[in-house]
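These notes concern the structure reproduced below.
Apart from one protein chain that is not included, each protein chain of the complex appears where it belongs.
Up next, subunit A:
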Amino acid sequence: MLPNNEVRGPTMRVVPESVVPRDITDDFTIAASKLRTGQLVKDECFTLFEAVGALEIMDSKMDSGYLGPGENHAQALEDDFDLMRELAPEEVLGIMDELLCHEMAWHMGHPLSQTLFTSLYLDRLLWPVPKTLENAHFGRGQSQSNKKVPDIVHVVLRAYCLALVKCCDFVHARVTTEYYFEEEDFVTQLYNRTLLSQFDSKHFHDLLDHAIRWVDEHTDTLGEKVAEAIRARLLFRREFLWGLEQDVEVIETRSTAQFLSCLSHLDFLGKSAVLGKEVPESFSCKIQRKLASTVPPRPMVKISFEDALAHLRRLCQDAVDLLEIIDYRGPYNLKVVIWTLLSRKPQPSVYIRSLVQSLIVSNRTILGAVPVKQFLYDELEQIVLPSSILLQASADEIEVPSDPRFQIAQHMDVFTKRFSQPFVDTFRSACLNRCRIRRTVCHTLVDWDNLQMEAEDLDEQLRTLSNEPPLQLANGDTTYSYPLSSWAYHHKLSQFRLILQLGFELSIYAPEELPGMYWYLSHICSTHLGHIDRIRTFTVATAKRNLAELAAKQRDAIERHTILQRSIQLLERMTTQIVAVDAFAISLHALYVLLARHRVLPTTSSPQAYSSNRLRYEIRMKPFLQITLPELVPYDEYHREAVLEGDSDDIVLERAAKAISEARKAWEATLANGAFMRDSDERDSPALAIEEDWKRDIKDTMRACIGASIAIETVKKALKAQADSRKREELQAPQSVNLRVTIPEVGSKARWHDWWVVPQVSPATTSKS
C-alpha cells in the first residue's frame, strides 16, 4: 500500500499565440469518403477498448453539453433563477438543509457534479475561481452591479455556503492524501474548480460569527422559531468546521469538544427541518454543462434529510470515539481498537477511515509518538522475543564491528527495513472498504510468504551470533526458536483466517461450499494453534532459565520475568481466541456435512452447471496457491475431510454437539479476558466506547453459537425420527429427512454474526403425506 496522491483532473490547455487554424474540411471529407466501410485510420496505440469509452457528442445521454431541440442557448445554460432575489427565512433554512443533504451524499461517495455542484448558489461563489474571499459573493459578474444582495442572502446564506465548501475542502484534502478507491469509496473529482483551499479558515469563522450576530439581531423579523433553527445550523457549521480543521492535530489536542458539540445540535436540526421551505429552483443539473467532466450527464442524487443526519451523526460519533485509538498501548491493543472501530456497521465513512490511516502512521511514526522501529520491536517482544538480546543489541550502541552485538544490531536493522512497512500495512489495510481489505490481504499474503523465508535466513545467522541454546524436544531432537520467521508465520496464519472469515462476511461462498470452507477454517486454526504452541515452548524455556537467575537475585531478572510472563499471557489469550474460532468452525462443519448428506442444504448451482466441487475448490484456494507454508491441501484430501468420509451420522452429530459446547465455553473465556491486554495496575478501560463494540461483537458470536446448538438439536431430532420411521416401515424406500434449511443473509436478523453462517433449521411441515 502506498499513499494515493497521484494528480487527478484536467490541466489547462495552453495554446501558443502563433497557432493558426487551417480549414481542412473538404480534404478531410473527400479522404474519409474513400475509406471502405469498417476501415479505420487510427493512432497505432489507440485501441478499440479505449474508443468505447469516448463520449458521443450530440447524444443527449452521453454529451453533458448537448442542448435539446427545444432549449435555446440562453435558457439551457443559465438558469432563470435570480440569486440576488430576497429569500424568506424559511427558504434560507430549506436551502441550508438541502445543501447538507448534498454534502452528506458526497461523503457517501457520490460525485460533486451530482450533489453540491448542482447548487446555483455554490456555483456562483466558486466559478470563476474567486481571487479573494470578498470576491466570492452572489452578485459577482452580474450586470446589475448596483443592485444589492439582500442581507439574509449575503450575510447568512453566503457564510453558510462558504463554510460548507471549506468543510468539504478539509475532507477532500484528508481523503486524497490517503489510500482509498476512486468511485468506489469516494469521488475526488473537482471539475477544475477549487474548494476555497487557498483561504485560511479563520475568515470562514469570522463570516459565520458575523452571520450568527446578524440572526441574533434580527430574531424579531425572522420569527423566533426560524431564527433559532437558522442559528443552530450556523453554530453546527462552525463546530463542524473546527472539527474537520483539527483533523490529525487531534493527536496533540486530544479534543473531542467540537464533534461532541456537533452531535448536540443534530437532534434540533432534525426537529426543526420541517420549518424550512424547499427552493428546488436553486438546484440544477444544467451546471454539469459547465463542469470539466469526462463522464456523461448524470441525474442529481437525492437523499432524505434523515439519511443525511444519520450519516452525519455516525461520522461525528466515530470522530469522537477515534480518540480512543490514539493512546499507544502496544501493537496488540492497537490492532484490537482499530479493527473494532472500523468494523462498525455501517462501516465508518471514508473521511474517518482516511483519518485513521493518517493517525496510524505518518512520517514513519505510529500515532504521532512511536517510531516505526520501536513499534515493530514492541510487537516482536510481545510475541516471540521477550527479553531477547536481539532486540536489546541495537540499544547498546556497540561500535566494535567484531562484537556479536554489533552484528546482531546490523542484522536487525535489515529486518526492520524489510518488515516495518508490511507490518504497519496490516494495520492500515483495515481502513479500506471491506471488499478491498480482503483483496489486499490476499495480495499481501504472498509478500508475507516471501518475508517469512527471508526471516528464516536472518534467524539462522542471528542464532550463531546470539549463541542461542538449542531446545531438546520430547523425541530427543533438538531445535531452535527461529523467532523472526515464527513471527512472520504467525501473521500469515492470521491473514489466512481473515481471508476466510471476510469471505463469509462478504457472502463469497455458495451454500454448498460452506461445509468445506468451515473445515478449512478449522484446519487453519489448528495449524495456528500448533504454531503458537511452538512459540510458547521456547518462551517457557526462556522463562525457566530466567527463574534460576531470579533465584540468584540478578539485577534484570525481575524485569525480564515480568516481560516473559506478559508474553506468555498474550500467547494464552490468543490461544483461547483461536480455540474458540476453531471449535465453532468444527461444529458448523459437522452440521453442514449432515445437511449436505441428507440433501437439505440449499445449493445455488444447478445439477447441469459447469461448476463442480473440484473447480470451486480450485478457485477458493487461488490466493493460497503460491504460498509455501502452510502447504496446500490436495483436493482429494480436502474432499475426504470436508464430507467427513467414513464417519456415520451419529459420529458427526456427536462431533458437532461436542464442538459447539466447547466453542461456547471458549467464547465465554474470550469475553472474560476482555478486549485488551492490560497492565495489572490499570483499572478503567482505556477505550470504553470501542470496548463496548468489541463486547457486542463477541456476544453476537455467542448468540450465533446458541443458534448453532439449536440447529444441531433440531437435526438430531429429525434424524432420530427418520430412523424410527425407517424401523417401522422397513420395506419402504428410505424417506428423506424432514427438515427445512435456510441460510440467513448478511444483515438479516437471523444472521447473528457476519463471520458465522449459522443455518436456520426447522422441521418441514408439508412433506408429511
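Operating definition for what follows: contacts are C-beta pairs under 8 Å (C-beta built on N, C-alpha and C of every residue); 3 or more make two chains touch, one makes a residue touch a chain; residues count from 1.
The rule we apply is simple: contacts and distances are computed from a predicted model.
K.L.:
Looking at UniProt, which of "Molybdopterin synthase sulfur carrier subunit", "Metallo-beta-lactamase domain-containing protein", "Checkpoint protein" or "Sm domain-containing protein" names the chain that isn't shown?
P.N.:
In UniProt, the chain that is not shown appears as "Sm domain-containing protein".
K.L.:
So one chain is hidden, and I want to know which residue out of A:Ser18, A:Ser402 or A:Ser606 touches that hidden chain in the complete assembly.
P.N.:
A:Ser18
K.L.:
Which residue, A:Leu196, A:Leu291, A:Val337 or A:Val737, contacts the hidden chain when the whole complex is considered?
P.N.:
Considering the complete complex, A:Leu291 is the one touching the chain left out.
K.L.:
Among A:Leu35, A:Ala548 or A:Ile706, single out the residue that touches the unshown chain.
P.N.:
Once the missing chain is taken into account, the touching residue is A:Leu35.
K.L.:
In the full complex, which residues of subunit A touch the absent chain?
P.N.:
Interface with the chain not displayed, on the subunit A side: 10-11, 13, 15-16, 18-25, 27-43, 46, 50-51, 53-59, 63-67, 73-74, 77-78, 141-143, 192, 290-294.
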